[in-house]
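Removed: one protein chain of the complex. Kept in place: all other protein chains.
Per-chain residue numbering starts at 1, and chain names A and B are given in the order in which the chains are listed.
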Amino acid sequence: MDFLQNVDWTQLLRCFVVGGLICVIGQILIDKTKLTPARILVIFVTTGTILGGLGIYQYLVDFAGAGATVPLTGFGYNLAKGAIEAVKETGIIGAFTGGVKAAAGGIAAAVFFGYIASLISKPKMKKQ
Amino acid sequence: MTPKPLETKKDYQKYVDEKSPNSPILKNCFNAFWVGGLICSIGQIIMWYCASKGLDTALSGTVVSILLIGFSAFLTALNVFNKIGKFAGAGSLIPITGFANSIVSPAMEYKSEGYVMGVGGKMFTVAGPVLVFGISTSIIVGIVYLIFNTQSITLV
Partner (left out) sequence: MKKLGKQTIKFDTPPSILQTASIVGPKEANGPLAKYFDQCLDDEFWDEKTWEKAESKIIKETVNTVISKSGIPFEKIDYCFAGDLLNQCISSSFGLRELNIPFFGVFGACSTFVESLCLASVFAESCANYILCATSSHFCSAEKQFRFPLELGNQRPQSAQWTVTGAGSAIVAKCGNGPYITHITPGKIVDMGIKDANSMGAAMAPAALDTLITHFKDTGRKPSYYDVIVTGDLGYVGKEILTELAKSEGYDIKANYDDCGVLIFDKNTQDTHSGGSGCACCGSVFSGYFFKQLQDKKIKKMLLIATGALTNATTTQQGESIPGIAHAVSIEI
């Protein structure tokens, strides 16, 4: 846990604020529109991919770190970044392999943990 | 009150919108802000930890995703995530935790229809569109980059 002694608090604050603000945008969409959660997730991932492709999202990532990469826009950014880097290496094939390759860890983890969760647990009534 | 709300469908919709209670948006945004910020900060700390172990940025990012997704899946399996989601709204939906929850929750729900067509088939009912649109957009981004990177447009 040595790394905790060198924590850059201003960096962490930037991460907290940017991450929080991205979520606030999502919350406004939930409360002010009739969009379903699936649609909101799609809007975020697509926006992130386009902004990532245009190179704009990179500035936000440089500024806020995980505050920009953990929200779903960051997932989109990751897809776009992977696609572009792979295109640089392998051309047109890269456009097809790069995105999923970059996001493979997350997708595979979600699928695997989803399966495991369905094995060990079942839904319960919301008690609130 | 509109004098004759049932005159046309449009009038009725307007009347209903006036009658429908609004969500407590300020409270919701505040909760979304701090929970979302907190989840990102946890991600940042994991990232620094990976960096201190000598992993590069891309790999650290993947570790962050896997751990947050695992954590979210765990909380979903414990029947806790929906309570967090109800409290935090977009604060837990927008981070990668929400993506994980939207895969794990249908997997659990449709277990009753069997493991192949239930869990396997219905797992992506909520999150499938995210992958479809995210991946498709990334392919378009790659192709566009391929076409235009010879021009003087700076991309990434």
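One rule holds in what follows: contacts are C-beta pairs under 8 Å (C-beta built on N, C-alpha and C of every residue); 3 or more make two chains touch, one makes a residue touch a chain.
Because the structure is a prediction, the values reported are computed rather than measured.
With the missing chain put back, which residues of chain B would touch it? List them for me.
1, 3-6, 9-10, 12-13, 15-16, 19-23, 28, 76, 79, 81-86, 88-89, 92-93, 98, 101-102, 104-106, 108-110, 112, 125-126
Which positions on chain A touch the chain that was left off?
Answer for chain A: residues 30, 34, 37, 123-126, 128 touch the chain left out.
Rule of thumb we're sticking to: only the chains that are shown with their structure count from here on.
With chain centres defined as C-alpha means, what is the inter-centre distance between chain A and chain B in Å?
8
Over in the complex, which chain A residues touch chain B? Could you list them?
Checking each residue of chain A against chain B gives 2-4, 7, 11-12, 15-32, 37-42, 44-46, 48-50, 52-55, 58, 64-67, 69-76, 78-84, 86-88, 91-92, 94-96, 98-100, 102-107, 109-111, 113-118, 120-124, 126-128.
Applying the document's contact rule, which stretches of chain B touch chain A when the two form their complex?
Result: residues 22-23, 25, 28-29, 32-41, 43-49, 51-52, 58, 61-66, 68-70, 73-74, 76-79, 82-83, 86, 89-91, 93-96, 98-100, 102-105, 107-109, 111, 115, 119-120, 123, 126-127, 129-131, 133-135, 137-139, 141-146, 149, 154-156 of chain B touch chain A.
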